[in-house]
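Below is one structure; the comments refer to it alone.
Removed: one protein chain of the complex. Kept in place: all other protein chains.
Labels A and B are assigned to the chains in the order they are written; within every chain, residues are numbered from 1.
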Amino acid sequence: METLERIIGEHPFFAGLDAGFLNLMVSCASNVRFTPGTYILKEGEAANTFYLVREGKVALELLAPPHKPIIVSTIGIGEILGWSWLMEPYVWKFSARAVDAVRAIALDGRCLRTKCEQNHDLGYEVLKRFAGIVEQRLDATRLQLLDVYAVRR
Amino acid sequence: MATLNRLATADDRAAQRGEHILAADQVGKLIELLVRRGYEVVGPTVRDGAIVYDHLESPDDLPRGWTDEQKPGHYRLHRRDDEALFGYVVGPQSWKKYTHPAEVRLWAAERQNGTFRILNNEEKGQHPRAFLGARACELAAIAVQDRVLLEDKYRDPVYDRRRGGAFIIAVQCTQAAETCFCASMGTGPQVSDEFDLALTELLDSKGHRFLLAAASDRGTEILSELKTVPATEEDRQQAAAKVDAAARQQVRSIDTTGIKELLYENFEHRRWDDVAGRCLTCANCTMVCPTCFCTSVEDVSDISGDHAERWRRWDSCFTQNFSYIHGGSVRTSAKARYRQWMTHKLASWIDQFGSSGCVGCGRCITWCPVGIDITEEVRAIREGGRNGDS
Partner (left out) sequence: MATSSTIDPMLPQPYLVREVSKETPDTFTLRLDPGNEARESVFRPGQFSMLWVFGVGELPISISGDPALRDRLIYTVRSVGQATHSLVNQKVGSGVGVRGPFGIGWPVEAARGRDVIVVAGGIGLAPLRPVIYQVLQNRKDYGRLVILYGGRSPRDLLYRKELAKWARIPETQVLITVDYGGIGWRGHVGVVTTLFKYSRLHPARSVAMVCGPEIMMRFVIRELETAGLSRDDIYLSMERNMKCAVGFCGHCQYGPHFICKDGPVFPYERMRPLLEKYEL
């Protein structure tokens, strides 16, 4: 069986972290599974975890009455789910549902927040990595907002 | 004696090159010979205060004793103090009027059993034409359009039919307009050899006459039927001096050194905003330009809906619709459209067809209602530094 150390150590998100920080990460990590249709996190709830998806697909949903709920994005193998745990007020702004059977590594955000406050070098490494993800998602969202395939009149 | 000998030898050479002297009163005979060979003779004539190209019956239709005064946004005809037949420079029209008509029906079709058939699209009544009075810049323009419409991936059959048989009687420029800049574009004022016959008008104490040269078999054939005398070296020198004078009179020029890179690299030059503030996007420059070839097609059908035709019409990159793709036009601003026209003419044309699209005739300067001067725009971009920031 793969150890958490190996999985975390080999994941690109954690690449370049020194051994000490990696150990900190592993100490905050645990294996989790979600059956299809389960909500992994829900809009409005406290955000204290983030996930590294190892298998399956997660849908980020937004309720937008009077429209039907829409999936704004999906998150798949190898991707990171959730960053609201990093920024106050630590509340989820979307819901995330397992589209199919999802295996993931959950990282305890509360634990990591505290460690980042205590060690700003770690904090900077974590923030840099999340800033990269936020940037990619923002780029993709901007393109998505352009609705490039729509009929323009 | 030695001098006489030398002159005689030079005269022989002039005669061998086919250079002859044609008296001015023989121009009618020239027209007659062309008509007899089946050509419709077209050339300059005065109409509506301008010298235009039209059907010529006789030398009486030529702009005898007229000249043109041209400046940015300015064109006036004036009486000359002599009886010169070709004593003007260029009018608003060019020979593309004939070779690449402003409006032409490409084909017609009719409905038949739920589908359609294309009707006979062969054009009737296309006489070969003789272009009397083509200037050096205009021959350069014809060569430019030949490259675009005949010598690229496809041949334009419409252009081919009209251009193919045309008999060209060039006329050397013996004066320049204020708007001329052919010398800087390397297209004139001297006509080189892209003609059947070439005339240089001479008017002095020795009388009103033309130095006449032939550069093709059919030109030589016509020449041999005209009443001429061999040209003397003196005639030849006098003619050459007049053409030289036309070059020296030119007050405008474009420095074409590295012009492609200049315009490509200055896509964001502030001068484009400046010219956009003046340009009315009226498309006059493209209509009068002898090389502009862009067209649009329009499908029309009759009221029964059973008969359809496709017409091709001159179009202009100055119109909004020109660059329309699904969702809107690519070039909406006047800045983008002027930049497209000028960059195409002077820069991308070189990439596309191996030469400049500008022949220096100056028509775009004369016929611009606000007098935008392409030579001035190039100079401003060149002198403004990269993107006009210096």
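Quick note on the criterion: a residue touches a chain if its C-beta (ideal position, glycine included) is under 8 Å from a C-beta of that chain, and two chains touch if they have at least 3 such contacts.
Note that this is a predicted model, so its numbers are computed, not measured.
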Which of A:A59, A:L81 or A:A96 contacts the chain that the document leaves out: A:A59
Per the touch definition above, residue among B:A109, B:A136, B:M287 or B:V378 touching the missing chain: B:A109
Omitted-chain contact residue, chosen from B:D68, B:E138, B:D156 or B:D235: B:D156
Touching residues on subunit B - with respect to the absent chain: 106-107, 109, 111, 114-118, 121, 148-149, 152-154, 156-157, 264, 267, 293-297, 299, 301, 305, 308, 312, 315, 317, 322-326, 330-333, 335-336, 340, 344, 347-348, 351-352
Where the missing chain touches subunit A, by residue: 57, 59-61, 68-74, 76-79, 99-100, 139-140, 143-144, 146-151
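Rule of thumb we're sticking to: only the chains that are shown with their structure count from here on.
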For subunit A paired with subunit B, centre-to-centre distance based on mean C-alpha positions, whole Å: 68
